[in-house]
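One protein chain is absent from this view; the other protein chains keep their places.
Each chain gets a letter, A, B and C, in the order it is written, and its residues are counted from 1.
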Amino acid sequence: MIKVQKNDFSLNDEMVLLKKRYNNIGALSSFIGIVRDKREDEKLLSMTLEHYPGMTEKMLNKINNEAINRWDLLGTTIIHRYGKLLPGDQIVLVISASKHRKEAIESCHFIIDWLKTKGPFWKYEKTIDKGYWVDAKSQDLEEELKWNN
Amino acid sequence: MIKVQKNDFSLNDEMVLLKKRYNNIGALSSFIGIVRDKREDEKLLSMTLEHYPGMTEKMLNKINNEAINRWDLLGTTIIHRYGKLLPGDQIVLVISASKHRKEAIESCHFIIDWLKTKGPFWKYEKTIDKGYWVDAKSQDLEEELKWNN
Amino acid sequence: MKVLYFSWIKDKLGKSQEEIQIKDNIKTINDLIILLKNTNENYKDVFKDISSIKVSINMETAKYEDSIQDNDEIAFFPPMTGG
Partner (left out) sequence: MKVLYFSWIKDKLGKSQEEIQIKDNIKTINDLIILLKNTNENYKDVFKDISSIKVSINMETAKYEDSIQDNDEIAFFPPMTGG
């Protein structure tokens, strides 16, 4: 299940949903990304996520399907927020449910790595003095590439 | 923070605790192990976790410290239950909090892999006809060994 | 043809989208970029180093040499930073 939304999400509610929907779950792996307090050494005031409506849903479905093809999963949840967020706010949620832990953990890791480089989002960070579009990190590309093996 | 307990736990409560305790969290990775409905193809009635009081706390602290030494983490939570559990019941919770996702995800994965082979727990599964002590899986040992590199 | 811009590209151009009439000689994304660069200095500035700019055709990641048609939706954006 994928969702692209402005509103916050609840890890707990999503876990409950997954557990209701699927039987025989043995492993639940989750990841939550959160807005940090700082940009380098400056205090961060806000982070605004711009996205490409339509393409976002398309890419999230693609990433989700890729995970389902690669691992033996029972269910997955991907929620990505957009709009203006404050330090401490949740940005993204990934949950993978499977019978055994390896599948849940690896697929959750995979999904967040692919979201970093393939999710059509752009982050604008505001500090007291200035605003910055966040550059993509070369490390994120390397993290993505490790899943090509 | 480690806990060995008979009672259930709440992922949500533990997340809230971690967020209160540590600043500048950017990534929260979690794993929950759950009692499955089946033992091979038989319906499972219950799973009883025996443990070695005293050694359990010692080993969980050891595993936790090893994770903290290996990765740049802000905080961790390990909760492992013992006693009689029913299908669908939560067994174990691991949470890793860090600034960046790689550290949180890898350390969470590491902790659950080490718990499998180094946590002094033994599982007794009951089906309608019989009871079985669960054998350790050779695959779990392989999963543990990959962290030696 | 609908053309969308995101992130700093949108800021530099001062717009998030526009309708562009393309003629028969515009066959690829590369052709479209040449057309845009000839419009004014803003476009010239944005597209001066296209190695840092990604493109999509109808919401699918694309390459500069890919063919385009009049009813396509094209988007230009810097590398994605999701998650």
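Some points to look at:
By our rule, a residue touches a chain if its C-beta (ideal position, glycine included) is under 8 Å from a C-beta of that chain, and two chains touch if they have at least 3 such contacts.
Everything quoted here is computed from the prediction, not taken from an experiment.
All shown chains touched by the missing chain in the whole complex, by label: B. Only one of B:Met15, B:Val92 or B:Ile105 touches the chain withheld from this view, namely B:Val92. Only one residue in the set B:Glu50, B:Asp72 or B:Glu142 touches the chain that does not appear here, and it is B:Glu50. Seen across the whole complex, the unshown chain contacts subunit B at 33, 50, 52, 54-55, 58, 80, 91-92, 112-113, 115-124, 133-137, 140.
Operating definition for what follows: only the chains that are shown with their structure count from here on.
When every chain is reduced to the mean of its CA atoms, the largest separation from subunit C belongs to B. Between the chains A-B lie more C-beta contact pairs than between any other two chains.
Separation between the centroids of subunit B and subunit C, computed from CA atoms only, is 49 Å. Per-chain CA centroids place subunit A at a distance of 23 Å from subunit B. Averaging Cα coordinates per chain places subunit A and subunit C 27 Å apart.
Taken residue by residue, subunit B touches two or more other chains at 101, whereas all remaining positions touch fewer.
Residue positions of subunit C touching 2 or more other chains: 83.
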